[in-house]
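First comes the structure, then the notes that go with it.
As you look at this complex, bear in mind that one protein chain is not there, while each of the others sits in place.
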Amino acid sequence: MKKVLLLALTVLVSASMLFAGGSGEEDSTVVKIGVFEPASGDNGAGGKQETLGIQYANYVTPTVNIGGTDYTVELVIADNESSNDRAATAAATLVNAGVSVVLGSYGSGVSIAGSDTFRVGGVPAIGVTCTNPQVTEGNTHYFRICYLDPFQGTVLANYAYDTLGARKVYCLAKLGDDYSGGLVNYFVERFTSLGGEVVSETFPEGNSDFTSYIANAKNSGCEVFFSPVSTEAAQLIINQADSQGLGMPILAGDTWDSNVILQAAKGKDADITVTTFYPEGADPEFDAAFKAWVNADSTRLANNGGDDTISAVTAMGYDAYNFALQALQNAGSKDPADVMEALWGTEIDGVTGHIALDDVNGDAIRNTVYVKHANTETGGWDALPAVVVD
Amino acid sequence: MAGFFHQNLSYFLSGISVGGQYALIAIGYTMVYGILRLINFAHGDVFMCAGLVMVYLSASLPFAVSVPLVLVFTVALGFLIERVAYKPLRSAPRMSVMISAIGVSYLLQNAALYFTGGLAKVYPEIPFLSRSVVIWDASTRVVTLVTPFLTVILVVLLTLLIKHTKIGMAMRAVSRDFETSQLMGIKINRVISITFMIGSFLAAVASLLYFTNYASVTPTSGSMPGLKAFVAAVFGGIGSIPGAVIGAFIIGICENIIKGGATIFGIPGSGWTTFSDAFTFAFLIVILVVKPTGLFGEKAVDKV
Partner (left out) sequence: MDREKRNHLIRIAAAIAVVYGVILILEFTLRPTSILFTVLRKGAIYSLVAVSMNLLNGFTGLFSLGQAGFMLIGAYTYAILTMPVSVKQSERVYKYYECIVGFDTGSLIGLIAAGLMAAFFAFLIGLPVLRLKSDYLAIATLGFAEIVRAIFQWDVLGPLTNGANLLREYKDLTRIYLPFTDIPFPPTLFVFIVAGVCILLIVLLINSSYGRAFKAIRDDETAAEAMGINLFRHKELSFVISSFFAGISGALLAMFQYTVQAQQFKTMMTYEILLIVVIGGIGSISGSCIASFLYIALSEWWLRGLDMGEFLGIAAPDLFRSGFRRLVFSVIIMVIVLFFSKGLMGDKELSYEHLKQKLSSLRKKRRASA
């Protein structure tokens, strides 16, 4: 028994060693695009939806013309597990696979953690929905096609102060999470400058008991519950807010624009408003075609959270892919260094609006935030008037 | 006093409820340690698996069927883990068994990760337990109120089992002296298996209660409650069932008071909540240093 096992182990190890070394012949008419997204962990649900958008875009446009030759685009997908320490390894996997450009990630922390690996590897990365300013600040290889947290935080604070008429807000972020921590920070800055008051708290990783935080919000006399956290925590918050009788509106950022939230809120006593990148229905043609594509395959449907609701991150993923293709075309080469150069001047008209980058950090120039409200009866989103800031 | 209690009732309610759930898990740790001197690191993950299986079963079966099935499955899982991972190492050094426990924990978590695709699964709403109730102006769920009573009932039953049945006597004998009881004709393996099955059964009950309150199951859902329950077991004196239960309630309540610290004591700042988990360990270390074998632990004697 022992010997057989030993033999089996040795064979497995040596065989995998051999195969790991030889990755096979490089096809000269293939261009590789890396997908740096979480498929598991806190942000797994959102990461999968963003990846779906990229895959759908790849299905629609599988080839790209670079310098007169048609190249087939191959997606190399690496799971960063929503974890900052796994992010560097996942990033290294992509760099090693010889990708020309990387798309991702959902979640700012992993993008910041993977950033230096891309820098050392000389591969440009396009942030799809990572909204923390630190992702692109002070570097030349990380770009981004979404708006930033100072902007989103300001819009949310204005919304809470003006539209909801709140003067005291309870803010809840996850400890050590760049996304929620950053967004809460900008929200607080704006809200206090408007003359409001905040109670700000954090919860540690792996926490699933939010009842005490909800009690804190109630007991300190807050009027709005602001918690731009991951969807995983969001499910729990909505659930417990319902049973604890929170009794105040919940406000959140782009992560909450997900059917996970809708499913959790359906039939509950929850008043949820979120800001986002794309409202379903803004581009009916895209919506219909994507829904058909998702419904055609059970794995895709499962990755989209079990129904065919279109999350904003999916539309963003779709645009990111096309943005990358445009950059490859502009570069006229699949060499990462050329693509990095070309990205600065790349522009497209995507389903989420016109995308062009500024020349300081390579961030998208955007001035529109869409606002949605969860309908707990139908289990869908109701669009509220979008906010345009000049 | 009454006013203070009234105002902060929701913290105490959550504390007592989560404490009861920790207690049920802690019993599994403490019984196994009492008999095998093994810290069963996989116990928290057995708890998580029970939750996950419930999610899958209840999708197609009514609760009257799926709840008993979950209990049976978890008991079987506990039995299987003991047979496969711990029994072959009975004569190996204690470190090896502990590593094996860590290995099982790792395996269960990774299996869960693979089968769920890494996404949180929403726990079904069990009709009666999930209902909201308002007591003394604090809104909560039925399960919060049921948990402490159910915990106490189960503990009393368990104590009766250990005190007054043949198998209970065998358990006590084995935990007192492993070798001698073997010589006395006690079927060691049977006793150990039954210990694991009881522990798993209680973990399954705890998972029903816990996940009804905090309705999402992830591959790592078991590790924090598991670790805290274990701390509770050590705190109360490992090997002692009443000790584990009391330890669990204290930890559950303190944890929630810390989370609400800023509001309860009127000291602002978000620093409090950072320590809601770390506090458990600080508390443990203080106890260990002051009373090395826990509150109700027996004094260990070095034999030369």
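For clarity, chains are labelled A and B in written order, and residue numbers in each chain start from 1.
One rule holds for everything that comes next: a residue touches a chain if its C-beta (ideal position, glycine included) is under 8 Å from a C-beta of that chain, and two chains touch if they have at least 3 such contacts.
Not measured: the values here are computed from a predicted model.
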item	value
Contact with the hidden chain (one of A:58, A:117, A:259 or A:376)	A:117
Selected residue (touches chain absent from view) among A:84, A:255, A:275 or A:311	A:84
Listed residues B:34, B:51 or B:118, member touching the removed chain	B:118
Chain A residues that touch the omitted chain in the full complex	1-2, 5-6, 9, 12-13, 15-17, 19-20, 39-40, 76-79, 83-85, 88-89, 92-93, 95-96, 109, 112-113, 115-117, 120-121, 133-134, 137-138, 175-178, 181-182, 185, 202, 204-205, 299
Missing-chain contacts mapped onto chain B	33, 37, 39, 41, 84-85, 88-89, 92, 94-96, 99-100, 102-107, 110-111, 113-114, 117-118, 223, 227, 230-231, 234, 238, 269-271, 274-275, 277-278, 280-282, 284-285, 288-289, 292-293, 300, 302, 304
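Everything below uses one rule, namely that only the chains that are shown with their structure count from here on.
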item	value
Computed distance of Cα centres, chain B from chain A, in Å	36
Chain B residues touching chain A - in the complex, by the definition given at the top	7-8, 10-11, 14, 18, 113, 117-120, 122, 130, 132, 134, 139-141, 213-216, 218, 220-221, 223-224, 255-256, 259-260, 262-263, 268, 270, 272-274, 276-277
Residues on chain A engaged by chain B in the complex (per definition of touch)	39-41, 44-45, 48, 79, 81, 175, 199-204, 206-213, 215-216, 218-220, 232, 235-236, 239-240, 242-245, 263-264, 302-303
